[in-house]
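Apart from one protein chain that is not included, each protein chain of the complex appears where it belongs.
Letters A, B and C mark the chains in the order given here, with residues in each chain numbered from 1 onward.
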Amino acid sequence: MARKTAGVLGATGSVGQRFILLLNNHPDFELKFLGASPRSAGKKYIDAVNWKQTDLLPSFAEDIVVSECNPDDFKGCDIVFSGLDADYAGPIEKAFVEAGFAVVSNAKNYRREKDVPLIVPIVNVDHLDIVAKKIEDAKANNNEKPGFIVCISNCSTAGLVAPLKPLVEQFGPIDALTTTTMQAISGAGFSPGVPSIDILDNVIPHIGGEEDKIEWETKKILGTLANERTHVNLLSDEEIKVSAQCNRVAVSDGHTECISLRFKNRPAPSVDQVKDCLRDYVCDAYKLGCHSAPKQTIHVLEQNDRPQPRLDRNRDAGYGVSVGRVREDPLLDFKMVVLSHNTVIGAAGAGILIAEILLAKNLI
Amino acid sequence: MARKTAGVLGATGSVGQRFILLLNNHPDFELKFLGASPRSAGKKYIDAVNWKQTDLLPSFAEDIVVSECNPDDFKGCDIVFSGLDADYAGPIEKAFVEAGFAVVSNAKNYRREKDVPLIVPIVNVDHLDIVAKKIEDAKANNNEKPGFIVCISNCSTAGLVAPLKPLVEQFGPIDALTTTTMQAISGAGFSPGVPSIDILDNVIPHIGGEEDKIEWETKKILGTLANERTHVNLLSDEEIKVSAQCNRVAVSDGHTECISLRFKNRPAPSVDQVKDCLRDYVCDAYKLGCHSAPKQTIHVLEQNDRPQPRLDRNRDAGYGVSVGRVREDPLLDFKMVVLSHNTVIGAAGAGILIAEILLAKNLI
Amino acid sequence: MARKTAGVLGATGSVGQRFILLLNNHPDFELKFLGASPRSAGKKYIDAVNWKQTDLLPSFAEDIVVSECNPDDFKGCDIVFSGLDADYAGPIEKAFVEAGFAVVSNAKNYRREKDVPLIVPIVNVDHLDIVAKKIEDAKANNNEKPGFIVCISNCSTAGLVAPLKPLVEQFGPIDALTTTTMQAISGAGFSPGVPSIDILDNVIPHIGGEEDKIEWETKKILGTLANERTHVNLLSDEEIKVSAQCNRVAVSDGHTECISLRFKNRPAPSVDQVKDCLRDYVCDAYKLGCHSAPKQTIHVLEQNDRPQPRLDRNRDAGYGVSVGRVREDPLLDFKMVVLSHNTVIGAAGAGILIAEILLAKNLI
Partner (left out) sequence: MARKTAGVLGATGSVGQRFILLLNNHPDFELKFLGASPRSAGKKYIDAVNWKQTDLLPSFAEDIVVSECNPDDFKGCDIVFSGLDADYAGPIEKAFVEAGFAVVSNAKNYRREKDVPLIVPIVNVDHLDIVAKKIEDAKANNNEKPGFIVCISNCSTAGLVAPLKPLVEQFGPIDALTTTTMQAISGAGFSPGVPSIDILDNVIPHIGGEEDKIEWETKKILGTLANERTHVNLLSDEEIKVSAQCNRVAVSDGHTECISLRFKNRPAPSVDQVKDCLRDYVCDAYKLGCHSAPKQTIHVLEQNDRPQPRLDRNRDAGYGVSVGRVREDPLLDFKMVVLSHNTVIGAAGAGILIAEILLAKNLI
């Protein structure tokens, strides 16, 4: 089957670079379009980019000529991945959607729009029905296939909700949830990202806007699709209390989160039941046969000092989430440590997997 | 006034080295005795130690001949600081107490003994009345002044309870408390301490025994002295729920803790009341005029990305604790970030300040 | 063709772990034997090892039962890789050779033996003729195929000599050579290896024995095979002056070396000639079709801030060496920066490639 044609907006930035890496030799997508700032436009990608990945720049991308982030320059593109900074993403992504493109965006700009699915692809695939509904409606009205946007969640939210999903499915609602994050520097990009003087021999106990994103996005991702499939019903503040404390630490990739949670239903499950539930979870993306979907969605580790970012971030190529130290909590029901790869399942990788799901569902 | 004579047990270890640094030019104490393992005994200190401090070895200590950790070798010593490893501290410290010495120990061995004060010197000075009572009793019985031991708390506990003390004094009991720590490598000593391969580009989400120490010691330190002054009444599990999650990060000195807490009394105070309370707190050690007591016990920082270990750990020479990001918590009442210098107020420095308090109270 | 049977000595150590990773799904070798200390013997490997690699423990190795490092326990093993510490390697490796095994060792113990080839597999494959000669002699005398040992060079030596080899071949002898190394912590193993307190925010300007190894081993590796094929004629101190200064830095993998060199012949080549020579070099291992041999032996980088360990250490899966900043030197002829992956081409990986070469040459 012919591969779909893909493009990347914000191609020279940190998220854009990751999109390009992940699209190298991808069985479903062929990357042909790269958009960046006017300063880069007109140059070959290899000349426009300051490549900072530990994997080498794939040769296929070297000679693609970068254009501006203009829908006219992306004609024939089946799927557009946006790694744009929030400062620029708003109007550009809107223009692409209006021009009929399918956009998967890592930017925060449209995450809270009611009709925009906010997706962690190992968690809430069903929320993509909002897109299906849009397409069906257009068809019913004999309109052209509409453009749409799907938003990737915030990176630390992705790791957090992954283990919550199967727990809620099996044991019912979680009514209280805390997370204290220790987040990797790659999450801050690199132009310049975190200055080294701020992180060497240091912890920064603050990441702008991050705590609010976790507290809000969790309620959308764990929310249920409305019957009319036009939006998601968010969990209310009464249904779930979420409290986040976010820190930056001297780690290159991989967000570690110390979480605690309490179930609404009594009696709460046992530690072993929780671990079994996490271990047995198979995400929908895997069932759909998506190329990048993790074989093991959640790795439950038994060693008492795991997960660790350096040792566990690459499980299932970064699409799997690791959970360790599941134990009872004197305050809530359980505490545990969650590790997720922030640039894979928490950003660009999630975008790729979302696109694979869209394809599997015939939405692109 | 003549200075009291001091000795250090475990003098070549990481805590011992810090004791020696802090006793350099100390107005109250003159360090004359150094005890270490048989391998070091008989050598000059400079030849016995693998000095790893960023401050240079004080010249006064270079030529002190190290002895074994034997009470007979410490005759005439008014105060003995123990930096011994827990593996050795038990019988050695016991022998010193039985031989009539005043011992201030950083080891965990006797912290949970009923008649042993567990002291954070900026928090619970009144618990030293257990020692006063012992001395009074001996006097009343015409016995010799007895030996005794005072234990320094666990390092991450010290930072945690410092802001709790004034809050409880002013607003009443705290009934729920969580802390997620990001602890410095110096807390693990250095023979070998944390291997570099475990911490470079990494977080270790586990420190053996640490969570239990925090959860237990908090209940003793915040407990109230029994009327008979023979012990402290621990807070019960019903009175306060404490939940700790401990991590090691790539920081040299300074433990950062993200804490949340809920008061028992309603309505809870406001954020401003909490901050004012912390700011206004003057610890007893300062009122007693102790040399090392912090002028400002708790520094309340207003910048949203503080405290940070590299920038704030040395406030009041490491005896002050920094608190930042005081804000409401969706789950409990408040969350905040606490930073304390783990080798000063969390270990050796606490020992020195305890000794200063003992002196101010005529207990040595 | 059936795969050869392989074993690893010192299987639980850092080098042993790398051997196991590199033998996962290897087309030429099937790992069946794991030897370690008596403490580990009798256990399944997964229970005996403290796995510290960023890649997961390959499942094939999990259930292999570890034996002691005893030739009797390795019967039927075609090639034995030794990752033993120098403290143990001497008698054990000798016993294996005497029992007729082919041993490829990362230990330093036999590197300076006259009849032992010291091999950097992208540099001096011809020195393996010493082994060929031994086998031929045994055959001629109707003796059994003899055991033998081949030594892997010191890690920082490997990176250094890689670019020297083609330069010497094309432009004649180098008569002066300096290198200042910045070496990764993985080179020190991890039990405990480098303590974190020694390397966080620090440089250690000394690695025990390392400078002497570089200065000596370079003269053997760049030496010429004697006509009688029984040994290598070392370069003399008059032929080449080598000066090394070794440092440990906070890098996980990848040794960076700032080198300078002067050719004997005048006029010296130009910078462009040097770069072309390096770029054009194809190592013998690649010509032999060895599986792990780098397609591009030496990557000549043109960006002025490269090579960097984080970005370049994995070129050609760590078997390629990167060279950058080739420029004239005010003192000698040229200076340049060389980066090599210390645990691949500088240690275990070199061992695997040496074994592939031995196989290609029918020596095992």
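What we mean here is this: a contact is a pair of C-beta atoms (placed from the backbone, for glycine too) under 8 Å apart; a residue touches a chain by one contact, two chains touch by 3 or more.
If you're wondering where the values come from, they're calculated on a predicted model, not measured in any experiment.
J.: What are the shown chains that the omitted chain is in contact with?
T.: Its contacts among the visible chains are A, B, C.
J.: Out of C:Val97, C:Leu160, C:Met182 or C:Leu358, point to the residue that touches the absent chain in the complete complex.
T.: Checking the options C:Val97, C:Leu160, C:Met182 or C:Leu358, the one contacting the hidden chain is C:Met182.
J.: Which residue among A:Asp55, A:Asp73 or A:Asp198 touches the omitted chain?
T.: Residue touching the chain left out of view: A:Asp198.
J.: Which is it among B:Arg3, B:His26 or B:Lys52 that touches the chain not included here?
T.: B:Lys52
J.: Considering the whole complex rather than only what is displayed, give the residues of chain A touching the chain that is not shown.
T.: 52, 185-186, 190-201, 250-252
J.: Could you please point out the chain B residues that touch the chain left off the display?
T.: 52-56, 200-201, 252, 310-311, 314-315
J.: To test your reading of the contact rule: which positions on chain C touch the chain that is missing from view?
T.: Here the touching residues of chain C are 176-178, 180, 182, 198, 200-206, 215, 237, 241-243, 245, 247, 249-252, 256, 258, 260, 304-311, 324-325, 329-332, 335, 337.
By definition in this document, only the chains that are shown with their structure count from here on.
J.: Quick check on this structure: which chain has its C-alpha centroid closest to the centroid of all protein C-alpha atoms?
T.: Smallest offset from the overall C-alpha mean is found for A.
J.: Rotation angle for the CA superposition of chain A on chain C, to the nearest 5°?
T.: A turn of 180 degrees brings the C-alpha atoms of chain A onto chain C.
J.: Starting from the mean Cα coordinates of chain A and chain B, work out the distance between those two points in Å.
T.: 43
J.: Centroid of chain A to centroid of chain C, CA atoms only: how many Å?
T.: Roughly 41 Å separates the two chain centres.
J.: Roughly how far is chain B from chain C, going centre to centre by Cα mean, in whole Å?
T.: Distance between chain centres, rounded to whole Å: 49 Å.
J.: Give me the residue numbers in chain B that touch at least two other chains, ranges are fine.
T.: 198, 200-201, 250-252
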